[in-house]
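Right, chain A next:
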Amino acid sequence: MTNAEARVPLLRIVSLTKRFGGFTALDNVSVDIPPGERFGLIGPNGSGKTTLINCISGAFRTEPGTVLFRDEDITPLQPHVRTRRGIARSFQIPRPFRSMTVAENLMVALDFAAHEHVSVAQRRDTMMSILTQMGLASKANASATKLSQVELRKMELARAMATHPKLLISDEAMAGLSSSEVDEVLDLLMSLASQDITIIMIEHIMQAVMRFSDRVMCLDAGKIIAIGTPSEVMANQRVQEAYLGT
Partner candidate 1 sequence: MKRKGILFWIGAAVFLAATFLMTQVVGNQYPFFAGYVILQFIVLAVAWSILGGYAGYVNFGTSAFFGVGVYTAVFLAKAFGAPLLVQIATAAAIGALMGFALGLLTLRMQGIFFSIATIALTIIIETVITNWRFVGGAAGIQIERPPTTPPFDNYVQMLFFVQALLVVLAVAISRYIQNSWIGRGLQALRDDELAAECTGVPTLRLKLMACVISGALMCAAGAPAAMYLQFANPASAFDLNYSVSALAMSLIGGTAHWSGPIIGAILLSATQQLLTVTISSEVNVLLLGVMLVLFVVGAPEGIIGLVRKIFHSRNEGKE
Partner candidate 2 sequence: MKRRTLLGGTIAVAAFGLVSSVEAQQPPIKIGMSMPQTGGLAGGGKPSLLGIEIWRDDVNAKGGILGRKVELVVYDDKSSAAETPAIYSKLIDVDKVDLLFAPYATVPTAPIMPMVKQRGLLLIGNFSFQVNSKVGHDMWFNNAPWGPPDSWAASFLDIGQKAGGKTMALLAADQEFAQNLAKTAREVATKRGMQVVFDQSYPPNTVEFSSIIRSLKAAKPDIVYVASYPPDSAGILRAVNEIGIGDNVKLFGGGMVGLQFGSVMENMGSLLNGVVNYNSWLPEKSMYFDGTKDFFDKYTKRAVEAKVDPLGYYLAPFGYASGQLVEQAIKAVGSLDQKAIAKYLRENTHKTIVGPIAFSADGERKETAVLQAQFRGVADKNMEQFRSSGKQVILFPENLKSGDLVTPFEAARK
């Protein structure tokens, strides 16, 4: 964190604003995320967390504001190009490719997002090692529709991993899971973070955020109301108001 690298952020968001009709979902948001950071993103419902992610991953276009990734302006790029640049994400409500098996889900990522051309056999190996890491190896040939909730969450992370990301955005990957499952997924994310992957984690489960994050940012009504270490943010009055007040 304190080394020289931190001055060249992996992701740099500059004055990002996003409006839907008259509603301002994001209001002049700027933040830098250095490589290797575990970044927690919190905020009440409708505060703009998912909108921010959609702006980073490219699902939404932004007019005012820029998104820089590894010093490159990616604002005009389509989502799939951003994925190839190294931004991967999971979804709040899992979105598997339903007509495919788990293995095939990952193969899509390997086919399209892999940087160098590698043989089919090599891709298969990569896929299996990711699945093994995620604890899904036994489900490789199962249809994506047959997975349990936690398996779906893991598969989404695995699919995101298969794109060889530098930045992984996990959008409430623990919602609706039991506490043991939450721990499981949290451990997974931790182990990914230790592999030199920067992670943005959106989460409602505060404990998980606290345990996971190097730094936490809190959004409310599209604005940053606090940013800092988990304990700093938690102690912040406005954060407490945002969570308890409204």
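Regarding candidate selection, all candidates are chains of the complex that A comes from, given by their letters.
Methods note: a contact is a pair of C-beta atoms (placed from the backbone, for glycine too) under 8 Å apart; a residue touches a chain by one contact, two chains touch by 3 or more; residues count from 1.
In this text, all values refer to a predicted model and were calculated from it rather than measured experimentally.
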Given the candidates 1 or 2, which is the one that touches chain A in this complex? 1
Chain A to candidate 1 touching residues, read off their complex: 57-59, 78-81, 83-84, 88-89, 91, 95-101, 104, 107-109, 111-113, 141, 159-160, 163
